[in-house]
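Supplied in structure tokens, the structure appears directly below.
One protein chain omitted, others in place.
Going by the order they are written in, the chains are A, B and C; count residues from 1 in each one.
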Amino acid sequence: MTLWGGRTSKELDEAVRRLNASLPFDVRLYGEDIDGSLAWADGLAAAGLLSAEELKAIREGLQQVRREFEEGTFESEPSDEDIHTAVERRLTELIGPVAGKLHTGRSRNDQVATDFRLWVMRACDQLDEMVTGVARALADQAEAHRDLPLPGYTHLRPAQPVTWGHWALGRAWPLLRDRDRLRAARERASVLPLGAGALAGTTVAVDRQALAAALGFERVAPNSLDAVSDRDFAAEFLFAAALLGVHLSQLAESLILFSGPEFGFVQLDEAFVTGSSLMPQKVNPDPLELARGKAGRLMGSLIGLLVTLKGLPSAYDKDLQEDKEPVFDAYDTLSKLMPALTGLVTNLSPNPERMRSGVPDEVFATDLADYLVGKGVPFRRAHRLVSEAVQRVEGEGMALSDLPLASYREIAPEFEEDLFDVFDLEASLARRSAVGGTAPGAVAEQLKQLRQAL
Amino acid sequence: MTLWGGRTSKELDEAVRRLNASLPFDVRLYGEDIDGSLAWADGLAAAGLLSAEELKAIREGLQQVRREFEEGTFESEPSDEDIHTAVERRLTELIGPVAGKLHTGRSRNDQVATDFRLWVMRACDQLDEMVTGVARALADQAEAHRDLPLPGYTHLRPAQPVTWGHWALGRAWPLLRDRDRLRAARERASVLPLGAGALAGTTVAVDRQALAAALGFERVAPNSLDAVSDRDFAAEFLFAAALLGVHLSQLAESLILFSGPEFGFVQLDEAFVTGSSLMPQKVNPDPLELARGKAGRLMGSLIGLLVTLKGLPSAYDKDLQEDKEPVFDAYDTLSKLMPALTGLVTNLSPNPERMRSGVPDEVFATDLADYLVGKGVPFRRAHRLVSEAVQRVEGEGMALSDLPLASYREIAPEFEEDLFDVFDLEASLARRSAVGGTAPGAVAEQLKQLRQAL
Amino acid sequence: MTLWGGRTSKELDEAVRRLNASLPFDVRLYGEDIDGSLAWADGLAAAGLLSAEELKAIREGLQQVRREFEEGTFESEPSDEDIHTAVERRLTELIGPVAGKLHTGRSRNDQVATDFRLWVMRACDQLDEMVTGVARALADQAEAHRDLPLPGYTHLRPAQPVTWGHWALGRAWPLLRDRDRLRAARERASVLPLGAGALAGTTVAVDRQALAAALGFERVAPNSLDAVSDRDFAAEFLFAAALLGVHLSQLAESLILFSGPEFGFVQLDEAFVTGSSLMPQKVNPDPLELARGKAGRLMGSLIGLLVTLKGLPSAYDKDLQEDKEPVFDAYDTLSKLMPALTGLVTNLSPNPERMRSGVPDEVFATDLADYLVGKGVPFRRAHRLVSEAVQRVEGEGMALSDLPLASYREIAPEFEEDLFDVFDLEASLARRSAVGGTAPGAVAEQLKQLRQAL
Partner (left out) sequence: MTLWGGRTSKELDEAVRRLNASLPFDVRLYGEDIDGSLAWADGLAAAGLLSAEELKAIREGLQQVRREFEEGTFESEPSDEDIHTAVERRLTELIGPVAGKLHTGRSRNDQVATDFRLWVMRACDQLDEMVTGVARALADQAEAHRDLPLPGYTHLRPAQPVTWGHWALGRAWPLLRDRDRLRAARERASVLPLGAGALAGTTVAVDRQALAAALGFERVAPNSLDAVSDRDFAAEFLFAAALLGVHLSQLAESLILFSGPEFGFVQLDEAFVTGSSLMPQKVNPDPLELARGKAGRLMGSLIGLLVTLKGLPSAYDKDLQEDKEPVFDAYDTLSKLMPALTGLVTNLSPNPERMRSGVPDEVFATDLADYLVGKGVPFRRAHRLVSEAVQRVEGEGMALSDLPLASYREIAPEFEEDLFDVFDLEASLARRSAVGGTAPGAVAEQLKQLRQAL
């Protein structure tokens, strides 16, 4: 029998029963549901609505139900609409009618909001740890091969030289921001709905602050109507997940390129690639492609929930049943993705020769313009003069460093013999020594800063 | 062993294995996968690459694998990356090394595209039928209570009177468009990828037209690179699903309102409502709320796939593994939703008294303006004169039909005694007799047209 | 001439020029662009790269350019690709070649990121103020009519009585969370990119901390590659905007319902409604409908940017040019919406009679169950007994309070004469006195808390 059985005289239509049933997915909340019920039972007892004996029976019964879930022996019934019904039904079987006192002054509306918030808070903690794993793997990469030069890109065209350490840290900082967001999401989830009743507050003289403390919430929801309808925390979780997914997709895209034969900057470990059923030579960067592809799914989950929330009129509308699956899916997606990426990044092997040979002369063009600035040429004119040199060598299939001084002087008299010093790779790197730049010293400083943040 | 085992010297990282595994969801394609393999085996035999005996062994083996899936006795192995691997692995166990000939000239890239298209084509057919069910239920409602008057709304404010038949048909026509879109999606899915190989075409001299005919495809994909990467059909399916979801959400919203005590126009059958765990009096329109809420999920699936497809560079990228779950989820969502809605609509009971009493006098204001037009007043002036009458009665808490002729004549001399005829509800309905209007005759005609389309 | 003119020997294709031009929208950044350039000029001077005289010329020139924008006399040229080009081009016209020194060590990549962050920080402040306006209007409503009873809804069905004050505050709290998010978004935007150069850092010995302080940033971006590609702040802004849009859509939906003739709980002021071009009687709640509808647009902007960011490979890719329009549009949307809603809410007139008459007897059913709990009946059994009573009166078209005691006692012997006390509306409200409940005392406390938070 459902928790509301007896209200209607007809049996629920079978198609509606199937549509309504949330147990297949909200069963994941069993732990949180039982935690919440234990706290509520304590609250009822403190308010004089349960005797010590009744409380004991309910507590023991709930612990028994938990064990059955943990041990996989819990058996659900077709009438178990959701995890709350399932737990109460089983509790009743175990301890009899006294179980019926547990729902006093409580509604599934405040109960599910409490369960779900607890789950999201825990999920934030777990994702935080996994993100930290990926970031740490990048920091380790940065540390191990810090000063290897490689071309830095903009518009996917060689732009200026950078170091591998700088590059790897550049992929780690976004993940630090993701951690911030996950923590902010956790904090905003940490508000207790229990005691809001169905919508108007509870008639039980329960101490909500004590409930919050018992369950690990930082604050108590200040308005019961808002408490049962607020799913901001789920939306924030999904946004944090989607943006994290974007960062992973960008990391993945770079590594797909860098590990292919055309770039060849890094080699993926064989434990992280797959082959083809048809083409015997293939080694494919599947985990990276999935990281890129799954960004879509994470965005879909975010938008799905936002759409569901749009325009809801009441404190609790059944539409809100749609809140959990996208959150679970986002968590599962990231939980599968991040450990694989952590391993992959940890086992990346940079290829110093390919990196260095990928740095073309032309990326020193900015240095050449800076050189002219040093000779007193305004930057904008310097830029145009170097453009002219670039065009000239391009036409003749030469490198900038091959153009003779005489030719440079035809372009501008400010060019002198020492212009060829700009083509020194290490010197170029070292010049970008301001905070956040790619100069080895700046990167060492940056690495220290990141390690601290981790 | 995976289908590409032997290519790399290391075992696949466990986290990557879990990330990569698609069998948990693509197992749904087993039927299509086996259909495709049967056709391919025939093709290989026709091309002289399988002997009659080999073909027989393969065919019987595949049928045996199918039976195992159907009977639930199929046992998967950890190395079964996907449904294709699982089927080939099992086939090898059953018939030995000859199974290894089946993959000649075929890749999982063209194989999975073939399977998935077949699945989508069938899903379109099934959804088409279910949409038809909802539309038919609406048509039945329209027929059964065709001429009951109720207020028609714009901006959720009473606007002009309409009939229940007109209203119900107004909710059915969008579903007819959904059927059109599902059929168009099916037709565009009906293009055979098999024979495209991994990306460049097959070296097997197979007759692709014959393959297409055997599998029920209308056309053959004209370019192998496009054939293995094209997921337009999945995106179209998801768009058709999302827009269908929008229509169901709109139907649901209307019925949530109409069945509540404030509007009270219809009553939901008790088999289609649920109660509250706390509030004994509640009867909640859960299936309607879920219909409204699930529109979000369907949109999320659509956008998720589109995002995944964005910017993919190669013929086949692993990102495409993300194509199936949103499609399956959209199908399942609609498959659970539509039968429940069909039942709910079929069992709706209109409440003629509440409908009629919901029609306020003021909705005849347009008729009153039309009346003045009939007396030669330009419409824009007529509109302003009636506005004046409306304002006047509003101030005095009266109805338009209560305002005495004298007062009307103060507003405009064109008002005469016969003005009060406009407040006749049935006459007002009958005046909107142009094609598509709410006049009983026009609705009867419309119903006939809809029945034909169904 | 573009800032890179001279690099290529051909003129830019006209279709490409039109596609690339961002001045039509990034002109909004002129103030921030000039602020950034002033700070950069100071930095160059401090680093010895500009003489005092040159600095003076540049500063005065930039102030002149700003005046031209402010006074609407700035004239753009077809070659002004973007706001940065336009400003530098005009500066050169005004002060000659010395203008060409301003771009030393700076790239449009760090420049635009700086401009855009400044703009977003200011936009957050402005939206914060507008949200506060809406929340304050709700608080004022709550205060003015605090204890008016009306039906509280779940599933859009009367559930339990609440007060208007409780309802209005329930709509205000989500906006407080939106303020939190806007502030968090602002804080995360407050990171200086300037000095990151194109991607690898600047060669100018500039003090980035001083730059940050001068421009009002709290921190300096720690990695130049990340600094020029990071658009998390824009995504966070758009998420905060989208969720705010969701809350406004929910507020709007409720008020559309409550102000219609069927509910009739509130009246919209005539300055906030519109009419129909055809139907003289109509008064439509347009601003509320637009609030509901525009949630879609805000979500579209969010998802659009996230998609654009997906899989970007380099530090700066031109795709990032797509970052500004969704942010501007979200800001404009909310800036137009919130003042209208503030006015509308401020001018709402509750209709106490309709509110009270909308509270049906049946909403005391929970109180009736609680009554039985008080008599020692376990809640679950109490729920079923009251359900029975509800069914009985429903069948006979009666109200719960009309059912005679004898009938109640047939259902359960625990019912006694005092059961009829539960139908006292004020007493029912008062019973929900726990923190966050609808009891007048609790709401008074809540209002105080909200006022403090504002």
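A few comments on the model shown:
Throughout what follows, a residue touches a chain if its C-beta (ideal position, glycine included) is under 8 Å from a C-beta of that chain, and two chains touch if they have at least 3 such contacts.
Fair warning: this is a prediction, and the values are worked out from it, not measured in the lab.
The chain that is not drawn here is touched, among residues C:Gln64, C:Gln126 or C:Thr274, by C:Thr274. Residue in contact with the omitted chain (choice from C:Ala159, C:Ala198 or C:Val327): C:Ala198. Of the candidate positions A:Pro158, A:Gly216, A:Pro352 or A:Gly374, contact with the hidden chain is made by A:Pro158. Considering the whole complex, the residue from B:Gly6, B:Pro24 or B:Pro78 that touches the absent chain is B:Gly6. The missing chain lies against subunit A, touching residues 154-160, 256-257, 260-263, 275-286, 289, 303, 306-307, 310-311, 358, 360, 362-363, 365-366, 368-369, 383-384, 386-387, 389-390, 400.
With the whole complex as reference, residues 3-9, 49, 88, 92, 97-105, 109, 152-157, 159-162, 166-167, 169-171, 173-174, 177, 180-181, 184, 188, 195-206, 208-209, 220-230, 232, 235-236, 239, 242-243, 246, 249-250, 252-254, 257, 292, 295-296, 299, 302-303, 306-307, 309-318, 366-367, 370, 373, 378-381, 383-384, 387-388, 390-391, 431-439, 442, 446, 449-450 of subunit B touch the missing chain. Within the complete assembly, residues 2-5, 7-13, 15-16, 18-20, 84-85, 103, 106-109, 197-198, 269-287, 289-290, 292-297, 299-310, 317-322, 325-326, 336-337, 339-340, 342-344 of subunit C touch the chain that is not shown.
Following the convention adopted for this analysis, only the chains that are shown with their structure count from here on.
Top-ranked chain pair, ordered by C-beta pairs in contact, is A-C. Counting the residue numbers used at the interface between subunit A and subunit C, over half appear in both copies, so the two copies meet with largely the same residues.
Subunit B has its Cα centroid 32 Å from the Cα centroid of subunit A.
One finds 23 Å separating the Cα centroids of subunit A and subunit C. Touching two or more other chains at once are residues 275-286, 289, 303, 306-307, 310 of subunit B.
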